[in-house]
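Structure incoming, see below.
Every protein chain but one is kept in place in this view of the complex.
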Amino acid sequence: MSGSSGTIPVAIVGAGGFTGCELAWILAGHPVFETVALFGSGGGDGVRAIADVEPRLRGVVDLNIEAASVGEILASGARVVFLATPHGVSAELAGPLVNAGVTVVDLSGAFRLRDGALHAAHYGFARDAALVDEAVYGLPERTRGTLAGASLVACAGCYVTAASIPLGVLAEAGAFRAGTRPIVDAVSGVSGAGRGASMNLGAVSARPYGVGSHRHAPEIEMNVGPVVFQPQLGAYDRGILGTMHVELSPEWEGADVGAAFGRAFAGEPFVRVMPEGVWPSVAGVRGTNFIDVAWHVDEERAHAVVFAAIDNLVKGASGQAVQCANIAVGIDETAGLLPGGVRTAAGVGA
Amino acid sequence: MSGSSGTIPVAIVGAGGFTGCELAWILAGHPVFETVALFGSGGGDGVRAIADVEPRLRGVVDLNIEAASVGEILASGARVVFLATPHGVSAELAGPLVNAGVTVVDLSGAFRLRDGALHAAHYGFARDAALVDEAVYGLPERTRGTLAGASLVACAGCYVTAASIPLGVLAEAGAFRAGTRPIVDAVSGVSGAGRGASMNLGAVSARPYGVGSHRHAPEIEMNVGPVVFQPQLGAYDRGILGTMHVELSPEWEGADVGAAFGRAFAGEPFVRVMPEGVWPSVAGVRGTNFIDVAWHVDEERAHAVVFAAIDNLVKGASGQAVQCANIAVGIDETAGLLPGGVRTAAGVGA
Amino acid sequence: MSGSSGTIPVAIVGAGGFTGCELAWILAGHPVFETVALFGSGGGDGVRAIADVEPRLRGVVDLNIEAASVGEILASGARVVFLATPHGVSAELAGPLVNAGVTVVDLSGAFRLRDGALHAAHYGFARDAALVDEAVYGLPERTRGTLAGASLVACAGCYVTAASIPLGVLAEAGAFRAGTRPIVDAVSGVSGAGRGASMNLGAVSARPYGVGSHRHAPEIEMNVGPVVFQPQLGAYDRGILGTMHVELSPEWEGADVGAAFGRAFAGEPFVRVMPEGVWPSVAGVRGTNFIDVAWHVDEERAHAVVFAAIDNLVKGASGQAVQCANIAVGIDETAGLLPGGVRTAAGVGA
Partner (left out) sequence: MSGSSGTIPVAIVGAGGFTGCELAWILAGHPVFETVALFGSGGGDGVRAIADVEPRLRGVVDLNIEAASVGEILASGARVVFLATPHGVSAELAGPLVNAGVTVVDLSGAFRLRDGALHAAHYGFARDAALVDEAVYGLPERTRGTLAGASLVACAGCYVTAASIPLGVLAEAGAFRAGTRPIVDAVSGVSGAGRGASMNLGAVSARPYGVGSHRHAPEIEMNVGPVVFQPQLGAYDRGILGTMHVELSPEWEGADVGAAFGRAFAGEPFVRVMPEGVWPSVAGVRGTNFIDVAWHVDEERAHAVVFAAIDNLVKGASGQAVQCANIAVGIDETAGLLPGGVRTAAGVGA
């Protein structure tokens, strides 16, 4: 599946947004994927250099962001196409690209929710049912087995990733006490709102939002069953810290929580289990594809608090998309995603 | 009770800390209290101008911070003494000052917990039982009736204030479903750690702390019954945002929550109930003595999420201390604490 | 000049912007001015509560922001009108309001530059010459004598204030070496760009702007003669720190700098000269009307570096406007502007 020089040509659609630029940055250091074209989100903007949108990319990615169309995307020769586009744009582009044989990795919410009615209620549009069936949910720590060879990957949402990796383990293991729902309180940096969201000073402050209505609630529930989910904006630029409360099943003892996580996360390249007494922080995962997980059990009250930290733009979006793409095309899952990935990945093209 | 010129002389002990400096700032604009002396926390530091500690105070409070002793404090002529001191220092100073007839307003945790064993377990020292009996808990929205004429006020903790004002209302009204505990997740700016806490860059990041062990947990439980409390450090300087989850009693409908808050907060000068669809933020209360409260009920699940925002250094500490002192000495509760307090308070001395 | 109850009714036009909201906040604590009406900037927005724009004002200023027109403004009964409006809007409103006998305090750049050609080049519109003649420049530390009884005050710009208060003293005293121009490098918090400016994350970063073209350059030069002025955006919300370099005249010794400042600033209520070895900071002036000034002379090189810090929304805008208004109507210059202003100002109405 590799190109002539041992690389695989890829394209980014929606390259001007936060996640599109982060993808361009990550892919610049990827040993196999080579970015051959960048496209906008179809909003009619003129062609411009990506470095004029995101200064960090100057001299690193010297490509223009072109107007997006299925024809132009296919003409670029990309074998993998990342859609860092609004939900509706992803819904329109995915079908034709998949049909043309391209591997599509979608960062939007267009194909995340399996249930059509739930999707329509939260996103406001219907989807092609066959395409929904073809889509594989992109959260490798939970769905790795289904990602190899996928033609369309629907990457998990940012908050969803932080919540579902640990809570999915506990749900599967039967940790939740019957009749209770885990509580998921999570704080995100303001980049979670996207570059389009204009931020006035009042907005950059700790405050809740999406109260009782956030789109990530049904997605978390699809993964782990009923929860209460409450997102909050933090007064910083990037990163998510999730605080999750679980009422434990009567059969569970405190040590069972650690045992369940230990089994599930052994060998996971991007899950870091914190040592005793160390708690995850947004600073600790900044610019990385790691999810840091820790927990504490109050034995007397049969209550567990679980913490997870991710960089919302990396493990919560662009890094996870690359991780899914790596698996989909059959190369090292960590390629391009670890500081030490250079040497690790050296044998990839061999 | 007022001084010769219609003012009441006050002193601040522990004036060099964050809450001590905030007190000095607030009192500089108070129509009745006049700061006549500043003292340190007994750590042996030399005399220095408070403006050299907190530059904002230069030209506003031109007093030196003197070495603290009961004799010196009494010699200052202060009729009200604010103790912005470590728990142990407050425990030592409070008795002699109260016995000398001074009104003592303590911002520390020395006299908050009524239960001696619980106090000893969390603070590591025992207290004079008679003094504990004399102490009145300082959370005016819950304990106003007992504050008038108090000789020793134990002001509520910062997180405790954010949690207990709304949850106290619901607890009293019987809103909690039997067998459930409210969840209190709260984020605080780094000033909550005090000036003494050196902050390295890694520390200024969203991260949990005090997991399973924070001293404010038993204090919240003293006020509202059993809860799960989890504090978190936010990546900003000041302010607390509390997110609280309540499983509602079967008899409760959604509107009952609003009705309970409406009854409790009508006429409260420092509780601002947000209009429908507006959520509290840390920016909205910065530098004020307000607590902003909002809630959302998921009727189907009989679950309420309640939000409260305060400035941890004002309503969570120094502002609340002044509010308590105002009540204790019998002047307008809002004196010195509202932007418009100037005119409102005009009649105070009359 | 006071109203029936000893207060003076005032109105704010452009109340929804950062400086308009800051004005509303300051005036809520003013002992004489009473805000009777708020108006928008004519942009066609509907009526809304100011607390919905700036949450800090909820419960403090319970007024709606109405559509602005000369008729409505005059109908409010305001005797002083603050124009926190775009330059062009101020230019249109000022004339009719002044002619109707109202005291107009303009925070925009509409009437700052005396020179018509320079104004037109920088602001893109012409002004009524008679009105320009009537306008008094509002920088009390430099123009106090002309402000009493003024009908139209053109408040100095934010950077201009930070630069002109210290450099004006040195210029007047002849400190600049012939043939040299002071360098003014200044950093401002992002609120300097106004609420209308949408801030994406990339924008909230230390970076220069207005290179070779900022409107405040000619205004500083109007006050102190030729300079080089370079503004910079800092990664914080409010405050300006100016760093100014002066090549000293051969007749000047180091001590002459301190002597000049000492003479000029003695008795100035809002200028704080830092003690030896203490340097101004943005944190030190936050939320205050102070300008903190310090300097260092390299005797060998006959070079002085001068620092000044202000809160751009207070001394750089709304606080200075109130200071000018106080002088214009003949009340205590510090009314409403000092933490301790409560007591100090008590005799004002007497």
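For reference, chains read A, B and C in written order, and residue numbers begin at 1 within each chain.
Rule of thumb we're sticking to: a residue touches a chain if its C-beta (ideal position, glycine included) is under 8 Å from a C-beta of that chain, and two chains touch if they have at least 3 such contacts.
In this text, all values refer to a predicted model and were calculated from it rather than measured experimentally.
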item: Chain not shown: contacting residue from C:A37, C:A110, C:V187 or C:V314; value: C:V187
item: From C:P31, C:P280 or C:G319, residue that would touch the chain that is not displayed; value: C:P280
item: Which residue of A:G46, A:P250 or A:P339 touches the chain not shown here; value: A:P339
item: Which of C:G46, C:G124 or C:G212 contacts the chain that the document leaves out; value: C:G212
item: Touch criterion as defined above, residue of B:T143, B:T161, B:S191 or B:Q323 at the omitted chain; value: B:S191
item: Residues of chain A (touch criterion as defined above) contacting the omitted chain; value: 7, 25-26, 28-31, 52, 55-56, 58-60, 272, 274-275, 278, 280-281, 283-288, 290, 292, 336, 338-343, 345-346
item: Missing-partner contacts on chain C, residue numbers; value: 181, 183, 185, 187, 201-202, 204-209, 211-212, 228, 230, 232, 234-236, 239, 241, 243, 245, 279-284, 296, 298, 301, 303, 305, 307, 309
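One rule holds in what follows: only the chains that are shown with their structure count from here on.
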item: Chain whose Cα centroid lies at the greatest distance from that of chain B; value: A
item: Inter-chain pair with the most contacting C-beta pairs; value: A-B
item: Length of the line joining the C-alpha centres of chain A and chain B, rounded to whole Å; value: 41
item: Centroid spacing, where centroids are CA-atom means, of chain A and chain C in whole angstrom; value: 47
item: In chain C, residues with contacts to at least two other chains; value: 55
